[in-house]
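With one protein chain removed, the remaining protein chains of the complex are shown where they sit.
Entry: chain A
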Amino acid sequence: MNIVVLVKQVPDSGSERKLDPADNTVARAAADNVINEMDEYAIEEALTIKEAQGGEVTVLTVGPDSATDAIRKALSMGADKAVHVVDDAIHGSCAVQTSAVIAAALGQMEYDLVMCGAEATDAQLSVMPALLAERLGLPQLSGARKVTIEGGTAKVERQTDGGFWALEAPLPAIISTWDTINEPRYPSFKGIMAAKKKPVETRSLADLGLDAGSVGLASATSKVLDFAGRPPKGEGVKVTDEGDGAQKFVDYLAGQKIV
């Protein structure tokens, strides 16, 4: 069972994130860049499948040089090798363009399964599995909270607000996972040391047979036209309890559609 896990480096969702006013793209230079948290669940699931069934886990990422940190994290968790697509022309690419780059990279790899996080914590589009499924002609099983691989079939429980859908598809397939699926492992000491020796292949757009003009901000299908910081937190609502505090509290919650 050879699995490719898609990994994205994102600004840490736990700290303040900014866009670069020069071109309205994510400001990476000043950010604390980390592996997309949701991807860690996909890596864990891939490693669990590999440990049970054998094979290899390969990490694939598209991103700047600094994305090697995200790759190293995945390798230290136990992935076997990595492919890093890095090319200055990719900067500012939209999801559609990025999916073309990933699809081209996957086209040069052997896999039975592609896995990724259900969303990236930066843009939160959640469209990559669908875009790749369309480009590669593969079934997509998105938003999984449970994955079972039996023979040539993938079965997942697709998480919904009210429960789950039971889905299955023949391999190769694309599966995206939520953070309800497992508890990602921490890299062990030996995992960290071993990661330094694991192979990381770097690919440019030319290596993938892609034209630099087909990606990047200039030809992106979507662009950020404008942005503004989050408004400062307001004063909030103060309710004076005149014996009817509980009622006012419930009314407020109902007004906010919280209850």
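Simple rule for what comes next: a contact is a pair of C-beta atoms (placed from the backbone, for glycine too) under 8 Å apart; a residue touches a chain by one contact, two chains touch by 3 or more; residues count from 1.
Please note the rule applied: contacts and distances are computed from a predicted model.
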Omitted chain, identified by the protein name its UniProt record gives, among "Acyl-CoA dehydrogenase", "SusC/RagA family TonB-linked outer membrane protein", "L-proline glycine betaine ABC transport system permease protein ProW" or "Glycerol operon regulatory protein": "Acyl-CoA dehydrogenase"
Identified contact with the non-displayed chain, of A:S76, A:S99, A:T121 or A:Q159: A:S76
Sites on chain A contacted by the missing partner chain, in the whole complex: 72, 76, 186-193, 196
